[in-house]
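To start, the structure itself, in structure tokens.
Apart from one protein chain that is not included, each protein chain of the complex appears where it belongs.
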Amino acid sequence: MSKPQPIEYAQASAPVRAVFDDIKKTRNVPDVNNFWKYLAHDPAGLKRTWESVKEVMTPGALDALTKEMIYLAVSVTNGCGYCIASHSAAARKAGMTEAMFGEVMAVVGMANETNRLANGYRVPIDPAFE
Amino acid sequence: MSKPQPIEYAQASAPVRAVFDDIKKTRNVPDVNNFWKYLAHDPAGLKRTWESVKEVMTPGALDALTKEMIYLAVSVTNGCGYCIASHSAAARKAGMTEAMFGEVMAVVGMANETNRLANGYRVPIDPAFE
Amino acid sequence: MSKPQPIEYAQASAPVRAVFDDIKKTRNVPDVNNFWKYLAHDPAGLKRTWESVKEVMTPGALDALTKEMIYLAVSVTNGCGYCIASHSAAARKAGMTEAMFGEVMAVVGMANETNRLANGYRVPIDPAFE
Amino acid sequence: MSKPQPIEYAQASAPVRAVFDDIKKTRNVPDVNNFWKYLAHDPAGLKRTWESVKEVMTPGALDALTKEMIYLAVSVTNGCGYCIASHSAAARKAGMTEAMFGEVMAVVGMANETNRLANGYRVPIDPAFE
Amino acid sequence: MSKPQPIEYAQASAPVRAVFDDIKKTRNVPDVNNFWKYLAHDPAGLKRTWESVKEVMTPGALDALTKEMIYLAVSVTNGCGYCIASHSAAARKAGMTEAMFGEVMAVVGMANETNRLANGYRVPIDPAFE
Partner (left out) sequence: MSKPQPIEYAQASAPVRAVFDDIKKTRNVPDVNNFWKYLAHDPAGLKRTWESVKEVMTPGALDALTKEMIYLAVSVTNGCGYCIASHSAAARKAGMTEAMFGEVMAVVGMANETNRLANGYRVPIDPAFE
């Protein structure tokens, strides 16, 4: 059996529990998502990834909603099923309405289309963009 | 010689000129970008793509800046050099500051990382996201 | 019904059976994986793909484990669910430990992140790398 | 200096020359493309890749032009600059007109767009397609 | 609950019904595929996408079968499960035989392989392709 299994809080080592506790406190949720329960197989990676995500997703020059929509746009482009599901939920929690979701999808679709047209027609970069 | 060449306004057919004129008027620019000059080899595709882009990028539930940053995030994920250059410029014109650009890149980088961690650990979607 | 179906040994043509036999003998397994049973719809493609995989995956300058981890890293980057599952298993069979798996995932995640940062910041190649 | 350099016929080993000769004869060209001159650093890989390409690109149920346009469509989707250039040329040589090129690009663009819309809306497969 | 749900004809607004009616009439089918039922959450996007798809997929310099096989090749490259299923079906309906399907897959596989070899060996574009 090669498929990874989740590590629940009850089975987790102290370093993993410390990260789980910080996720739960920071996000004010009763349990962590599956993503973290699987990543817990690599305690150092779990800690590094969570601390990076926490730092990157904290509102700064961009607000939380904008960041979540960008995260979703990347996940849709890459076709990551888990990430599309989890970041759709996160973006909605941060305030993404149905209309906003539709517009994110429309921009993502259009960008994926024109990225290929630019590739295929071998368009050189305009001097103004250099 | 197989490399496509740009079609400038002076050489363009009437249908192509009509699109170029609409781009120049809509964006209030003296000339169209290379992207459109190459796409002009397919006048129907030029018209369809421009009208789609115009419709999709018009501010609606999301403002112009947010849309441009999402466009940029997709282009960076796909590694489209032309599109990164042109949509970096468009996003800056729409108000993206240096700090915002840094945060867009940070989110794009993080999403591309965690997309692969979710793939690799074969994380199942949480029931709450279904 | 458009979904391909597997071709089992009992139904297989002689050329397909010859490839299945070689896979079973080379890998010392009682049956071939689903991948080969589906590819059997194209007997020439089955033979060509198997012979290429066999040649490429034979230990040479790199050992079998290193090759399997690279195969897994590519499959995770591309988000190919079947390939992630089958090459996780193959890498474990070749000696990949839990700790090694965690490090492969960490490198894959980091590379996917920095690939996009390099794209987005439009970093020119250092003269030393040319 | 880490950048690979081409291996020209005059410097090539006998096994590499044998492949170069077969490419030149099969394609009726005076010299091989850069792709083969770089791949020549791995003589076994050069031979395997050339023989696979030759087998796959030989007209069968699909003619040469259709195959080249599919090759181009994949290369454009992946954003491989070298491959877009070389397979645009190969497709034109096989009969791709300007109008056909425009239609290939239009289909590639549209497919890349709708692929992401299907991802983002998490569309389940219709029973009729199973 | 964040997962999008399909919008069936009976619940659909007038603008959505108008698009559904046109799809059913154009394709001579009793109901639209799931893709359109999900996209219906964005009526303007539904209309724009359908009209673009209809225009792009109409036979022109390329026939319907060739266009569907290119669509399939892109979808396979991107790993879009829904699109692979729906465009396999569409290509078969347009006349793709089992042998043709096998050859499309072989070309797609080979192109994905050589795209990476060209990347990795950093092959410069031949002057003849410029």
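Just so it is clear, A, B, C, D and E label the chains in written order, and each chain counts residues from 1 on its own.
Here, a contact is a pair of C-beta atoms (placed from the backbone, for glycine too) under 8 Å apart; a residue touches a chain by one contact, two chains touch by 3 or more.
None of the values given here were measured: they were computed from a predicted structure.
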item: Touch residues of chain B, complete complex, unshown partner; value: 79, 85, 88-89, 92, 98, 101-103, 105-106, 109
item: Positions on chain D contacted by the hidden chain, ascending; value: 2-3, 41-42, 45, 48-49, 78-80
item: Hidden partner interface residues of chain A, rising order; value: 1-3, 44, 48, 52, 55-56, 129-130
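As a working rule, only the chains that are shown with their structure count from here on.
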item: Relative to chain A, chain with the most remote C-alpha centre; value: D
item: Distance between the centres, which are taken as Cα means, of chain E and chain B, whole angstrom; value: 21
item: Junction residues of chain A, two or more chains touched; value: 3, 41, 45, 49, 77-81, 85, 88-89, 102-106, 108-110, 112-117, 119, 121-122
item: Overall pattern in which the protein chains touch one another (line/ring/star/complete/other); value: complete
